[in-house]
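Only a single protein chain was left out; the remaining protein chains are all shown in position.
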Amino acid sequence: MSASSSAKANQLSSRFIYVFVSLYFLIPLGATFYWSLRGAKDVLGFEAYRKLFADTNFLPAFSQSIVNAVATILLSLLIVVPTAYWVTLRLPKLRPVVEFITLLPFVIPAIVLVFGIIRLYSRPPLLLTSTYDSSRVLLICVYVALSFPYMFRAVDNGLRAIDVRTLTEAAQSLGANWGTILFKVIFPNLRVALLSGALLTFAIVIGELTIALYMAQHTLGPYMADLTRSKVYEPSAMAIVAFAITWAAMGIIDFVGRGATRSKTKVAID
Amino acid sequence: MSYLSISKVTKQFGDTVVVDDFNLDIEKGEFVSFLGPSGCGKTTTLRMVAGFEIPTSGKILLDGADITDKAPNQRNVGMIFQSYALFPNMTVAQNIGFGLRVRKESEDMVKQRVEEMVTLINLEKHANKYPYQLSGGQQQRVSLARALAIHPQVLLLDEPLSALDAKIRISLRSEIRAIQKKLGITAIFVTHDQEEALSISDRIVVMNTGVMEQVGTPFEIYNFPKTRFVANFVGSLNTSDAEVLDPAKGLVSMDGVQFEAAEGTDARKKGDKVKIAIRPERLSFASEQKKANVMDASIENITFLGSVVRIQVKIGKTKFNMDTFNNPFLELPKIGSVEQVTCSREAVLVLDE
Partner (left out) sequence: MKPNTNSKSVNLTVGGALRPPRIPIGRWLGVLPFFVFSGLFLIAPTLVLAYRSLEGPDGGLTIGNYLLLTSETVVSSYGMSIRISLTTAILGGLIGFLIAWVVSMGGLPPRFRLITTTFSGVASNFAGVPLASAYVFTLGRVGVITALFKLVGFDLYRTAGFSLYSFLGLTIVYLYFQIPLMVLTILPALDGLKHEWREAAENLGATPFQYWRDVAFPVLTPSILGTMILLFGNSFGAHATAYALTGGLFNLATLLIGQQISGDVLHNPGLGYAVAMGMVIIMALSIFIYSILQRRSERWLR
C-alpha cells in the first residue's frame, strides 16, 4: 500500500470511529434536551425551564451552591498558593508529602469521607453539626480539602511555567518582603493557573451530591436528586442547565489556557 | 554512471517552493554534505532521498533503480536522526537488531551482526543497556550502528551532531567519517555548521532558500566561493563595495585604493559596481613578505583570540579584519599607527553587488 492510500484509509477509519463514539455521547444529551422541551403538553417549548426557575426551592439551592463554591475557591486559593510556593522554594523535602496528600481525595472516596466526617464531628467534643450553618461551614472545609489535588496541580504547573525561583530572587534583590512578593509578583503571574484551578473547583462543588446529601445540606446536588424523584420534565431542564454551566466553565479554562501558552514568556509585575 | 542520482528534483508545499531544481550525482563511497542555514531545503532534500517526502517533480535513482516514489520502508537507505530516535523499550542490542529482525533474518545472523556493529561503535559493555541509560553521544553511535546493520546502500544523516556538546561533536564527527571510510558506504550529511561540513566531506553542496548555490570540495568552496552567499556563509569574510577600473587587468577601486584581482572581472565593464571580498587570513603585513597588492592601513584594534590574533585595520574608508597566527615573539604594531598590509591577487574575490 503506498503512503498516501494508507493515510487515506487511516482517515476514513478515524472518522468512522469518531462519529460512532460521538453518537454515544451526544444521544443522551439530545434525548435530555428533547425532553426538556416537552414541559407543556404536546407543545415544544421552554415550559420546563420556566417551571424550573420558578420553583421556590431552586433559587435558594442554586445560590447556596454558588456561595459554597466561591467560598471554597477563595479559601483554597489562600491555602494552596502559599503552600505550593513554599514547597517549591523553601521546603522541597516536603513535596512528596504534599503530593501524597493530594492523592488522598482519590484514595478516600466521597462516600467514605462523609462517613468519617459525620462520625468525627457529630459527637462531642468536636460537635460541629448541631446547626445547619455550622454543618455548612464544615461542608465548605471538606470541599476545600477535596479541591487540593486540582488547585495544587494547577498552581504547581503555573509556578513552574513562570520560573518562580528566579522571579523571587529578582524581587528580593530589589528589596521586596514576602507579602509584596506573594501579592504583587506571584499572584498576578499565576492568574491563568489560578483561574483554571478555580473553575475546576467550581465545577466540582456546584453539583456535588454525596457529601451534601449526608450532611443534610440544601444545595444544588440534593435538590437535583429530589427533582428526579418528584418531577418529570424539570429534571431534564436542570440537566441541560448543569451541562451548559459546566461547558462554559471548561470552555473558559481552555480558552484562557490557550492564551497563556502563547504568552508564557511574558511576565507581568503588577 | 553515478551511484545516487538526484535529478531536477523540486519540492513544493502549496505555493511555497522549498527545493528548487536540485541536481546532484553522487559516486559510490562518497561523503557529501548539504550545508546551509535553517529553511534552506537541505533536510527536505534528504527526506526525499529517504522517502519521507515525495518530490513534486524530478527523479531519484539509486544504483540504477528509480526510487522516487518508493515507500520509505522499501528503500535500502539508513537514516540517522538529530534526536537519535532510539526505541526506548529496547536495549542497544535490540535496537541494532531491529532492522534485521524486520527482514526476518535468522536469530544467529542477527546476533552475529549486532555483535559486529556494537564492536564497530565501541559500546560492547553497553549492549544490554536501555537508551535512557546512555549519554547523547552514545545514543547517536547506537543510532549509527542500527542504520548500518541492515547494509544500507546509502547512509543519510540529518544534523546528527546538533544536539550534542561541542567536544563530543568534534570527536563523533571524525568517528562517523572513519566508519564511513572503512565501510566504503555512500553518505549524505546535512548540517548548518560549516566547520563540520568542511572537516569531513568529500564534497559540499551549499544551499540557500531551496537553491543549490555551489557544489565542490571543501577546498574549492572555501577558497573559490562562486556567490556572495557562499563566501559569507563559509568562513568569515571582509567585504566592501568597489568599482571596476580595468576589466582586462583585474583592477578594481575601493575608496580610491586599488586592488588587483586574479579573476572575476573578465565579464565586466569599466565602472561596474561590484563587491570585493578578502578572507582575513589572506591579509598579512608587507614587512614579512610583499605580495601583489600593497595598501596602507591604520591599526584600529587588536583582539587576542588564542591561536589567532585578529587585527582590525582601516584601508581607505573600510575596516578589515586581518587574522595572523599568534607568535609570542612577534611584536605587534601599536594602535593608531599606519602599516603596510599586503595580499595576493588570488585573495581578492570579486562578487556581484
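Residue numbering begins at 1 within each chain, and the chains themselves are lettered A and B in the order written.
Here, a residue touches a chain if its C-beta (ideal position, glycine included) is under 8 Å from a C-beta of that chain, and two chains touch if they have at least 3 such contacts.
No experiment lies behind these values; they were computed from the predicted model shown.
Asks: Any idea which of A:S63, A:T131 or A:T228 touches the chain not displayed?
Replies: Touching the chain that is not displayed is residue A:T228.
Asks: Taking the full complex into account, find the residue in A:L52, A:A69 or A:L113 that is in contact with the omitted chain.
Replies: Here the residue in touch with the unshown chain is A:L113.
Asks: Taking the full complex into account, what residues of chain A touch the chain not shown?
Replies: Chain A touches the missing chain through residues 6-7, 10-11, 13-15, 17-18, 21, 24-25, 27-32, 34-35, 78-80, 82-83, 85-87, 89-94, 98, 101, 103-120, 141-142, 144-145, 148, 165, 169, 172, 175, 177-179, 203-204, 207-210, 213-214, 221, 224-225, 228-229, 235-236, 238-239, 242-243, 246-247, 250-251, 253-254.
Asks: For chain B, enumerate the residues touching the unshown chain of the complex.
Replies: 50-52, 71-74, 77-79, 81, 83, 85-90, 98-99, 102-103, 132, 143, 146-147, 150
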